[in-house]
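Then we have chain A:
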Amino acid sequence: MTLAIEVKDLTRRFGDFTAVDAISVDVQVGEVFGFLGANGAGKTTAIKVLIGLLAPTSGSARVAGFDVVTQSEEVRKRIGYMSQRFSLYDDLTPRENITLYGGIYGLSDLDIRARGTAMLSELGLMQVADKLVSTLPLGWKQKLSFSVAMLHRPAVVFLDEPTGGVDPVTRRQFWEMIYAAAARGTTVFVTTHYMDEAEYCDRLSIMVDGRIAAIGTPAALKAEFGVSSIDEVFVRLARPTTAGAG
Partner candidate 1 sequence: MVTQASSPVVIEGVRKTFGSTVALDDVTFDVRAGELFGLVGPDGGGKTTLFRILTTLLVPDAGTATVLGRDVVRDLWEIRKRVGYMPGRFSLYPDLSVEENLRFFASVFGTTIEKGYDIIAPIYAQIEPFKHRRAGQLSGGMKQKLALSCALVHRPELLLLDEPTTGVDAVSRREFWDLLHDLQSSGLTIVVSTPYMDEADRCHRVALVQKGRVLAIDVPGAIGARFPRPLYAVHGVPRHATIEALRAFPHAASVHPFGDTLHYSDAREAHHPPQVIAEVTAWLTTRGIAEMTMSRIAPGIEDAFMALMGDEPGAPA
Partner candidate 2 sequence: MRTPERLHALAAFVVKELRHILRDRQTLVILLLLPLAQVVLFGFAIRTDVKDIRLAIVDAAPDDASLALRAHFTGNGRFRVVATAAMIEVIEPLFRRGQADVALVIAPGLARALADGTPAQLQLITDASNPNTGTTIQAYAGAVIGAWQIALPGARQGVVIEPQVRMRFNQSLESVNLFVPGLISLVLTLVTAQMTAISLSREKERGTLEILLVSPLRPWQIILGKVAPYLLLAFANVVTAMVAAWLVFQVPFRGSLALLLAASTLYALVGLALGVLIAARTNSQRTAMMGSMIGTMLPSTLLSGMIFPIASLPWPLQLISNIVPARWFIVIVRGIMLKGAGIVHLWQELLVLAVMLTVLLVVAIKSFRARLA
């Protein structure tokens, strides 16, 4: 089977501080992969290396079949990125956002119009297509920004805490969109602080102090630690000393 993400002994240092310490991860094509870790464990640094914003100190990483250092242009064409902090321009309409991102990724005007209209009607957003994004409810914005990140049909999509603060129904609709994308062959790489959300992933890894402390399916990890939730797995790994307290 081909690998969508292939990370070997990846290390990134900032001065004396080793943010990412020789991690190795493989993610299969079409997999929904959860990338967990405490604040400051090195998640953000690792993702920045994978999407080509930071060069690794040593080791290698390939995304969608291309090396993130030597072929970063190729990588960027094939990935999508959505973060809770920044994804859509609030002062543009959904349609204008779609046109912008389509343009950035070099889609033809025809493609942009066709895919944009299909996306908006699928999301049920046709009637707000020309309203400012800032006026939309949070849940709609998040679904829209995921779709926009998928507009150029990337091989791998990176989601950085995508579902913060939305209602449970919208959150599930969002995950169903993720499953649908994965079923079509897109690889989904997602970070979250919410452990019930981690259970939605096919496989996940937990990062502690720059290293990958555990990796596997949610069921396998729970079995390995003899606990009933990923939350408990996380607590045992991330702060072994405080586990069990309270």
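How these were chosen: all candidates are chains of the complex that A comes from, given by their letters.
Criterion: a contact is a pair of C-beta atoms (placed from the backbone, for glycine too) under 8 Å apart; a residue touches a chain by one contact, two chains touch by 3 or more; residues count from 1.
Everything quoted here is computed from the prediction, not taken from an experiment.
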### Query
So which of these touches chain A in the complex, 1 or 2?
1
#### Entry: Residue numbers on chain A that touch candidate 1, as the complex places them
37-41, 128, 135-140, 161, 164-170, 172-173, 175-176, 179-180, 182-183, 193-196, 199-200, 217-219, 231, 234-235, 238-239, 242, 245-246
